[in-house]
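Taking it in order: structure first as structure tokens, then the write-up.
Here the complex is missing one protein chain, while the rest keep their positions.
This part shows chain A:
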Amino acid sequence: MDIKSMKYYLYWLFCQFELITCSYLMEPWEKVLFYTFNIALLLTVLYTAYIFVSGHVSSALQFFWHLFGNQHENTVSVVK
């Protein structure tokens, strides 16, 4: 029962997407072109996010640790 309402909800969301981007008006081959372009764009964005975001986030965190007093390195140097 829940699956049915879930499927209807997803269908309704898809209808909204079609209406807003005017792909409701397009002929089938135009729709294929449009969706291919959109999915390709989305995949590129996700792939870029996957590769670069973790790197950027860890370097940003390191930068902030540096700012707020780096107790880690300080203790090491004192012991030395």
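One rule holds in what follows: contacts are C-beta pairs under 8 Å (C-beta built on N, C-alpha and C of every residue); 3 or more make two chains touch, one makes a residue touch a chain; residues count from 1.
Rule of thumb we're sticking to: contacts and distances are computed from a predicted model.
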Listed names "Monothiol glutaredoxin-S9-like", "serine C-palmitoyltransferase", "Trafficking protein particle complex subunit" or "Metaxin-2", matching UniProt entry of the absent chain: "serine C-palmitoyltransferase"
Listed residues A:10, A:25, A:46 or A:61, member touching the removed chain: A:25
Residues of chain A (touch criterion as defined above) contacting the omitted chain: 12, 15-16, 18-27, 30, 34
